[in-house]
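Heads up, one of the protein chains got dropped from this complex, but the rest are sitting where they should.
We call the chains A, B and C, going by the order they appear; numbering starts again at 1 in every chain.
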Amino acid sequence: MSEQSVVKRGTEGASPRRRGIAGWGDPRGRRLGGWAFILNRLTGLGVLAYLFLHLIVLSLLARGPSAWDGFVSIAASPLFLCFDVVLIFGLLFHGLNGIRVTLVGFGLVVDRQRAMFVALMIIGAIALVVAAIHIFTVG
Amino acid sequence: MTERSSAPHVVIVGGGGTGGAVAHDLALRGLRVTLVERGELTSGTTGRHHGLLHSGARYAVKDRESAVECIEENRILRKIAPGSFELNDGLFVAITEADEAYEPLFFESCLASDIPARRVTRAEALALEPNLNPAIRCAVQVPDGTIDAMRLPLRFFATARRNGATIKPYTEAVAMTMTATSAGRCVTGVSVIDRTSGRRYEIGADLVVNAGGPWAEKIAALAGVDVPIQPSPGVLVAVRGRYANMVINRLHASGDGDIVVPQRELSVIGTSSWLADDPDHLTVPADHVAMMISEGSAMIPAIASATVRATWSAARPLIGERGATSGRELSRTFKCFDHAPDGVEGFVTISGGKATTLRAMAEAAANVVCAKLAIPDPCRTREYVLAPHTAYYA
Amino acid sequence: MNASADPAYDTHATADTGHPIRLRVFRCRAGDRSGHFDEFRIEVAPDTTVLDALVAIRTRLDPTLVLRHSCFHASCGTCGMRVNDREVMACVTKVLELGTPTVKVEPIANQALLGDLATDMVDFYARFNAIGRPLMRESEWLPDASRPAGVESYNRFESCIECGLCLSACPVVASDPRYLGPAALAAAERAIDEPRGLDPGAVLALIDDPQGAWRCHAAFECSEACPSAVDPAGAIMALRRRAASGRLRSLLGGRHA
Partner (left out) sequence: MAQSEGPTPGRIGTTWTPSGEVARPTWGWILQAVSGALVLVLVTLHMIANHFVVAGGLRDFADVVAYLSDPVVVVLEVCFLVVVTWHGLLGLRAVLFDFGFSPRAETAITRVFAVLGVAIVAYGLWLTWTITSYH
């Protein structure tokens, strides 16, 4: 006998028809280019936030040697070093993906963009590992 | 065309190619027109058809009436709907000795039906279509073409609406309003449900046209009349890749799987034929699918190894009594039934026919409708160039 | 009995196959602010598509289900949907190949809804009409074939089937409806590539707009979603190359192309 039935009715709220910001950030159903787009936005915003933070922190330099050297001793803590690795990741991803987006955006190597993305990410991963080792060993 | 507020109101049930063409024809003659369709427009047989603009050659030998109708409508459609066809002509190819023996009769019948046929040698045919089976013996070129099965009818809907017709998709006719008269009963309206809102309401009508295709029997039953429509499904197979520029037909008496219609990046092979009771329950039998591939590859060998994109069935609305043994015995031509002799006034059914003859079917139906409503305006759809399909969404 | 060994076996069966499947179907009526999901259970065969399943649900379980469909072979573009969060044509998406016991079916996103799974394509065509692109293209198939007598030129329909999947998948259209969007931009590139009576300069000026080709952020989701190999993202990038090289050439003293 065939199984055929209405199982349930009106179970939960459905998504709005215009996806809005979910169209950027909802990872479900995303493919490579979509992930690159999301990460490009997140790393761009993150690096920009760091830029502002960095500029504010640098104002300590204007307050003289004791203020600055006090901060530097905090910045050498392991937590800060982890933060540095995240920053390097952001810079590497945004920069390397930016190379792809720029070339593709001018209509260059469009049909090889996926391979280019993979190649750039491999370069980025190697650079990130090297940078992380440098940060934790040299300090 | 301005709507005449005092003009009779005609409700058309069925939003396929026929319904759209009837709406266009009646709107041009100045009637008030409302068309209802239970789903999306062209969601029945119309959208599912092969996409073949017939030259009529297929029917030239056995059904001269259909052949003449086809070539006439083929010429008219090219004129009134430019851009809706791939105009690459068709090639009928003879593969077996029997096919070759059939060629003289076929060729003469085409000419006798006013179809501009041209004899093509084996060498020329293979130069025209390098993917053809090299074993072909000879071929005949005729003015077939590829139709966009949805967008051509959409142009009729778009034009009808520009001329004042109201088109209501997702609106299902669920009952006819009947009034008793001295001669029997009269249809005076249609009860519909708007499926997008769930609202049920009634549309008053001076006359109702049943353009339900294979569903015409079900719609007629709402008015308590019986129409002899036999749903006759056929299987179609679309494969990826375009193996011919022209429509490739087998040069023989009509059979199964003997037409390959190129369309966009697909080749569509069809079709088979059997009889069904309910157009809402169509099957896609495995053996029919296999037959499409094997028959199609007899003409174009590459089809045997092509990737199948889709397989589906479409139900032809054939005119005939239930109990006929095979769909192919029934005439392909259309008929318009005025149900007044059945004791039901104000109700007309148009059915049968095929996509190529949709305009002619509409003309016949509109002539009956206008005669009944005493509208003197003649049919103008032979010359009236249709709006583009995009106009429907404006 | 192995049903598929039967030559008359219905390859698109929606009953008595022994393969039950659940469909979570988005429901929404005209005028509703938000929708909900209904769940249905039917049985499917190996070739049964999401569209077959939905039509079976409408025929046998719930006649109020509203959906668009027409050709059943992905050439009309009406049955585009989001199935398990991906944009697909329901008519060529086999239920069992999705590999999930429950299949989520939603209408395409970023477009107005008529009800349930049916979208209103007015916005889609408003974008298209701005380009005024041609419907037909010169045939680029079988170049070694000779031309039949009496046929002026090979032609064929444009590959785009106007389904709207690209607009549904595009992250930019998701948040800003003013963006011209992938389908119309792909049409623009076609119109410049093969004008057939259109003015390529005017089309290029139209897409060189803040809401035109430059809104694209190169996510390539449109090209991934396209069921008809149009590659809208590639077309957008080609347009940008045309626009940018024109600008740079004019900067270097040449005439703006």
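For the reader, a short list of remarks on this structure follows.
Just so it is clear, a residue touches a chain if its C-beta (ideal position, glycine included) is under 8 Å from a C-beta of that chain, and two chains touch if they have at least 3 such contacts.
As the structure is a prediction and not an experimental result, all values here were calculated from the model.
Of the listed positions C:R41, C:R127, C:R156 or C:R190, the one in contact with the omitted chain in the full complex is C:R127.
Only one of B:G14, B:P169 or B:P388 touches the absent chain when the whole complex is considered: B:P169. With the whole complex as reference, residues 28-33, 112-115, 120, 122-123, 126-127, 129-130, 172, 175-178, 180, 184, 206, 208-212, 214-215, 217, 240, 243-244, 246-248 of chain C touch the missing chain. Counting the whole complex, the residues of chain A in touch with the unshown chain are 16-18, 21, 24, 41, 44-45, 47-48, 51, 55, 58-59, 61-62, 64-65, 68-69, 72, 91, 95, 98-99, 102, 105-106, 134, 138-139.
To be clear about the criterion, only the chains that are shown with their structure count from here on.
Interface comparison, A-C versus B-C: the higher number of contacting C-beta pairs is recorded for B-C. Computed from the mean C-alpha positions, the centre of chain A lies at a distance of 55 Å from the centre of chain B. With centres taken as mean Cα positions, chain C sits 25 Å from chain B. Not a single residue position of chain A touches two or more of the other chains. Interface residues of chain B facing chain C in the complex, by the touch rule stated above, are 39-43, 46-48, 51, 83-84, 86-89, 91, 116, 118, 124, 127-131, 141, 143, 146, 148-151, 170, 172, 194-198, 236, 238, 242, 244-246, 262-266, 268, 280-281, 283-287, 289, 309-314, 388, 390, 393-394. Put simply, chain C touches chain A in their complex at residues 15-17, 20, 22, 24, 26-28, 34-43, 60-62, 82, 84-87, 106-107, 109-113, 119, 170-175, 177, 217-221, 223-224, 233-234, 237-242, 244. Against chain B, the residues of chain C that register as touching in their complex are 4, 6-13, 29-31, 47, 49, 59, 63-64, 66-76, 78, 91-92, 114-116, 118, 121-122, 124-126, 128-129, 134-136, 139, 141-142, 144-152, 154-159, 161, 228-229.
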